[in-house]
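Below are the structure tokens for one structure; questions will follow.
For this depiction, one protein chain was excluded, whereas all remaining protein chains were kept in their positions.
So that you can tell them apart, the chains are marked A, B and C in the order they are listed, and the count of residues begins at 1 in each.
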């Protein structure tokens, strides 16, 4: 072990020099590994911090922005939502089931660490081509892992997204989001307070799990990292469930001064971070840490990533009561160290001091790299791609192909493995609306949540793509009747040391920040996952957005299914024809290129306001946003969900039918309503300067679309079969 | 009427059942911690869904040794109303209060969905508000709901009319084609011979309010209250 | 200290969907010769005991009560090692 040097731990030469300078000597092996994990990208955000600073993070509803375990927004009545999204990409690539499961476990701990009861989970998944057997294995393992862990905890998994694209072939993405509910006066923050306060470790025993996980997550997946494979972290959801109940009880009884979950880099980062908040020091004795395995070295104990552990700083005199509570739940709680006043992070093995590092430098001293991004040549080339040169194909065939594309097809195979109803709050279940809706018991309120990112757009145009991701999230919330409040994000990119990757990061963050600012949805938490590359190249840049919204009265909510014969079908927003980066180009022409549809943030904002007003007045029977697959797919989905047909005629738009029907341009929703509500709707839309296109009505049992001399006529049940069974067929 | 909801470590539908009894039915209800060895004065006991002891080894296998279980068994043997939902059903099987055992779903996957249930009889304390042959739409969510028993036991269940709910389609056909998990004879719920202990995989507490998309499930709890009131009435007369 | 193995298997006649799935997968992997697969549990227990006889009895008790479910499972206990 000792022969590993700093480079193999992921430190650069100049970083090592800086460490020696800070310490005034050579660090020993334990100290070096503490530096290495704390200064890894995963813990230190050294490549992303300057970029993250550009996000808008404040707003009237923001109680807690980035910097804590999770962000918090006010939802009135003294209640708040606590939420965050996080990646577990690399562990899932190695062991999909356990990797995904422990990803859920980690994000859930971030939420209840703040005193909130977790009320919902979501996940955003990306895999290679589903035709590939290894991809299917990963996909199946990840979904089972997420399901089994969340189901056992009794936290409903209510939403998410799944995409398949060759860029993720060797490097799947597994991002997990959790949302919690807290009374605003019971929020707990991770602060190690008074000098002399004991540090208690609770939960699972420490083993050699995931040693080097944090540094590992900051490197490209290569042959070498396969060898350096960390021993796998195994999740124990049962233990986590007990931890949730016990920890929430501690907070109800106001027994803790600080609480911190153990995530990446285990004890090292949780101890160091909780002490750094007030410039304190800490000392811990590794021999006091309950261990699962024999012969563990101080180094192994300090950086082990064994799951389901929490660090607790009791309020003075409350240790006994805390122990009682953990005892009730059959959990051990052990004092392993204490807060000191001299700012040093000291590790003892019994009486012997085995490591000593200045804590402030360990956290705040982490180097920051502002790199120079450079626009890659593919960007302009793709923008110039000439779509008009592509042959026009029959729109009926195209619609069939799109409905059967795994990126558009029903995700029922996925969410039927998730318990999405436990806790009896889920009012709009997965698949029925553009976002999940949960009621808040004891109030009239509802909350909605969604995750979104079209990474093909981001690849083709990171700035527009970043804006599009935020807009889609906000629009999805508005479509169920929820006002978007704030967002969390997970920035999944390749190796930031490459100039074009850094450029992708810069530009997409710029786009996200602009949209978040304009739509009044500040960024309150997030996570960064870099080095998502294999020998074959980097993943598509994938800045996933998770957003929460509020329904003042859950009575006014709407799903996406067409309801009644004779209702009119209306497109709110412009008829548009940009096809660049669309699923249609990818599926029907094998092309992932073109100029990405342009976002008009003001228009998007007005559309969102209009949708909220309409739903608030109960004017809509269905509402569905236009995204992957365009207008035609949106209408088909509403028909399939309602098991009823429609007849639509598109006039007033010259040019190719495929452009009008399959454009994924933003700022549009397709709604259905009673005919006699049309005048009022039109007046309201005019007020907001949003175009109203009455394009047809709900009728019969067929999907009928006419555009110029092109026609689609397909039985709803046939469409439902293609759309409903596509993923299932692959996974048999 | 006073309900008790037993809380095992890993139970996760305990609060959902509690909520329905208290806020929807407006009856009395308490949580009962699994480490208690005595039951208070309860008129009905609910063993809720979840993953007691993580469902490790076999679902319900460890929970059935909880200190509270002898009292629950005694309560049932004295004719008290006991309903086990999902994991609660699994615990009742392991504890021997109901016959049979639970296997993994035939698909080997956890399944969350809404199932149609066919009510086989309405002369029980759990179904007196329903009609025999009636269909209910009730959420299911389980990885091991594949009910198994041997031929002789199945015969006996049939002979004694112990099969209370079967899985069916929207038209009320309860053939194997409409079986979500592979359970023998499409069994979704059974009662004991005496008729006071019910085990069912579907979750009636998840469809007891309009905001959750359906209210079929509440009838089961209302039936329990009605049957309790009848008993009280009879005692008075 | 004493080491024992407990083998828990599904009773004959009880369907084993997991075993069937594995068999099918093996066929897909072109192991056509596989005729049947049954999946049970292999439980390793370390027991503080010196006496094989009484340990065996104790393990059988544990199996009857907890480790196996008599409705659907059989078990077999084997003492492998005594230190």
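Everything below uses one rule, namely that contacts are C-beta pairs under 8 Å (C-beta built on N, C-alpha and C of every residue); 3 or more make two chains touch, one makes a residue touch a chain.
From a predicted model like this one, the values you see are computed outputs, not experimental measurements.
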item: Contacts of the hidden chain among displayed chains; value: A, B, C
item: Per the touch definition above, residue among A:63, A:140 or A:232 touching the missing chain; value: A:232
item: Sole residue of B:17, B:32 or B:62 that reaches the chain not shown, by the stated touch rule; value: B:62
item: Residues of subunit A (touch criterion as defined above) contacting the omitted chain; value: 94-95, 98, 204, 207-209, 229, 231-232, 234-236, 238-239, 292-293, 306-307, 330
item: Residues of subunit C in contact with the chain not shown; value: 1, 7-9, 19, 22, 25-26, 29, 31, 33-49, 58, 62, 65-67
item: Residues of subunit B in contact with the chain not shown; value: 53-54, 56-57, 62, 65
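Definition applied: only the chains that are shown with their structure count from here on.
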item: Arrangement of touching chains [line / ring / star / complete / other]; value: line
item: Rounded Å distance, subunit B centre to subunit C centre (Cα mean); value: 30
item: Centroid spacing, where centroids are CA-atom means, of subunit A and subunit B in whole angstrom; value: 36
item: Chain centre separation (subunit A, subunit C; CA means) in Å; value: 41
item: Contacts with two or more other chains, residues of subunit A listed in rising order; value: none
